[in-house]
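Take a look at this one; I'll ask things after.
Showing just some of the chains, left in place.
Letters are used for the chains, namely A and B, taken in the order the chains are written, and counting of residues starts over at 1 for each.
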Amino acid sequence: MTAVFVFGGSGYSGLELLRVLASHPDVRVAGASSDRFANEPISRVLAGFTQDLRFESHEALLERARDGVALLATPHEVSRDLATTLIERGLRVIDLSGAFRLEDLGSYAEWYGFTHDEVGLVMEAHYGLPELFPWPVAPVRLVANPGCYATAAQLAVGPLVAAGLVEPTVIIDGKSGVTGAGRKLSDDLLFSEVAESMRPYRVARHQHTPEIEQGLARLWSGGRPSTLSLSFTTHLIPIRRGLLVSAYLRARPGVDQAAIDAVYRERYGAAPFVRVLDRPPETSALTGTNFCDVTATLDARTGTVIAFGALDNLMKGAAGQAVQNLNALLGLDETRGLLPAVRPGETK
Amino acid sequence: MTAVFVFGGSGYSGLELLRVLASHPDVRVAGASSDRFANEPISRVLAGFTQDLRFESHEALLERARDGVALLATPHEVSRDLATTLIERGLRVIDLSGAFRLEDLGSYAEWYGFTHDEVGLVMEAHYGLPELFPWPVAPVRLVANPGCYATAAQLAVGPLVAAGLVEPTVIIDGKSGVTGAGRKLSDDLLFSEVAESMRPYRVARHQHTPEIEQGLARLWSGGRPSTLSLSFTTHLIPIRRGLLVSAYLRARPGVDQAAIDAVYRERYGAAPFVRVLDRPPETSALTGTNFCDVTATLDARTGTVIAFGALDNLMKGAAGQAVQNLNALLGLDETRGLLPAVRPGETK
């Protein structure tokens, strides 16, 4: 039983982590921090967490965390600082924030509004999207767990880009449930503002844009240096969990539906958490699971490939994928603790 | 065209007031205050408000409000203080808060947590529920606009109590949409906390309890001094607008369904805004209107009268009823500006 420490355990991703870890057969939650609920029993916030454990402050947990894996569901800058300290102390770290996802250091200032003083960890971090980027041979100390939109987008579009079926001009329309915005006290996240409405947000400025672009450029095999560009637009939808990306790409000459289907099948035939559908996905079918459903249709009339990726933003888009990465880190089967199907509950 | 001044114009009730007043043929919105949106055009917050007017601060509006009617959609204590000043300046006031609804001064401290220094205005205030309490002959300077639950509860139960059909032990189970809680930045009003859930709140402590009790006791004609008591429990339901009370009363011997129906018909036959249904109400049928739908069923097996009252908490439960009272204050027909049917929009 490996000891795991969850920092930021009372946000939506943190609670989901605790929920999943609570039924994981090979790990033991050795501590969880929450500034808001410090000293409260976890079971008070998370019905069904039967272990007798209380939240503590970040500081208290940091003080006593030794020998194990730390999962960080903290804001970007908190994660950046915690990761350095924890790795120095010999823990391995899986970070659910965006603090270590980008290789280009300049992008952090541009898209996230903070900077990294030390470059080493950024370079060292492994970007944990197992279906597209293989686990490295060298030991991993730090995993950058992908963003929710970035996971769905890369899983939907990556195989098409990698196989050279499409032009490198990518348009992605993302739609997310409200837990994707975290548990912020903000007027525009109030029930009466969100319900019975929808709206675009962060137009042309969403911080997952460079992450998706970076991933797709890595996969690109279009026969010439990648000039891959992504225009990415996000929308808030009045559901609690669930995320859908609709991607629009230009098919290369000669590409047909069969070629698209073959590329997906080949890429995901052995992937336990990506399901290739022959129909459009539905986000509620994914709630509480670590699956991502993908499918693509050639709109032959216009030469557009329409690709969809759907997932539960708190599972494959955050906590579930973090546990999948944890399994890889620990040398376990990647599905350990995540199948038949871990499903949602009181963490929204 | 009477000038009206709306204090607290950017909360949910205040916006709804502005929406209704904007299409009222006999009044003119001469000013609206909002601390949050001071200096912003009202049309920016309220799509469809075509008049060229900006929100101003409470102070600025108070300074220049003269000759007309002030409508207060402000917190209880703010209303208490504003009303005194405005009446001194010669305006008439309709207050949508609870500051002047109770006759028993002690109840304010117990249920609302504030006290009145001056008793005069409390005594003078007219409780504006026109279908049950006739407009006074003497001139009115201050109207206490009833609470949302209190309106539905008294309209549903009042006629039964007044006619002596039931015992004076009243149980009311109230259910309200989220705008009823106002536009507060509170974690438990976030979309992800409220959606796909329901919960009781303020159990046995809701501040509309003494208001309903006071009203029903006034109506009581049970043949002996009223010992009417109310147990009132409220629940938060994940809708934006809409309120339903389900009242449970003990039928007196010999009371049958026909007697119940007759009492309602007699009371509300000429009331333009109370509709007596022969089936259970549905809150969405009332959204944006000033109607209250009532009905009562005798559960003959157990001798229980089950009475329902439904309304839109922002209309008949707040702004619509305030305009109905405004009409009375101005000597207009009570439906002026409220029919065929004013309906909701961007104010949630």
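Quick note on the criterion: a contact is a pair of C-beta atoms (placed from the backbone, for glycine too) under 8 Å apart; a residue touches a chain by one contact, two chains touch by 3 or more.
Everything numeric here is computed off the predicted structure, so don't read it as measured data.
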Subunit count for the whole complex, all chains sharing one sequence, 2 displayed: 4
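Heads up, the rule we're going with is that only the chains that are shown with their structure count from here on.
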Whole-Å gap between the CA centroids of chain A and chain B: 47
In the complex with chain B, residue positions of chain A that touch it: 12, 178-179, 183, 185-187, 189-196, 238-240, 348
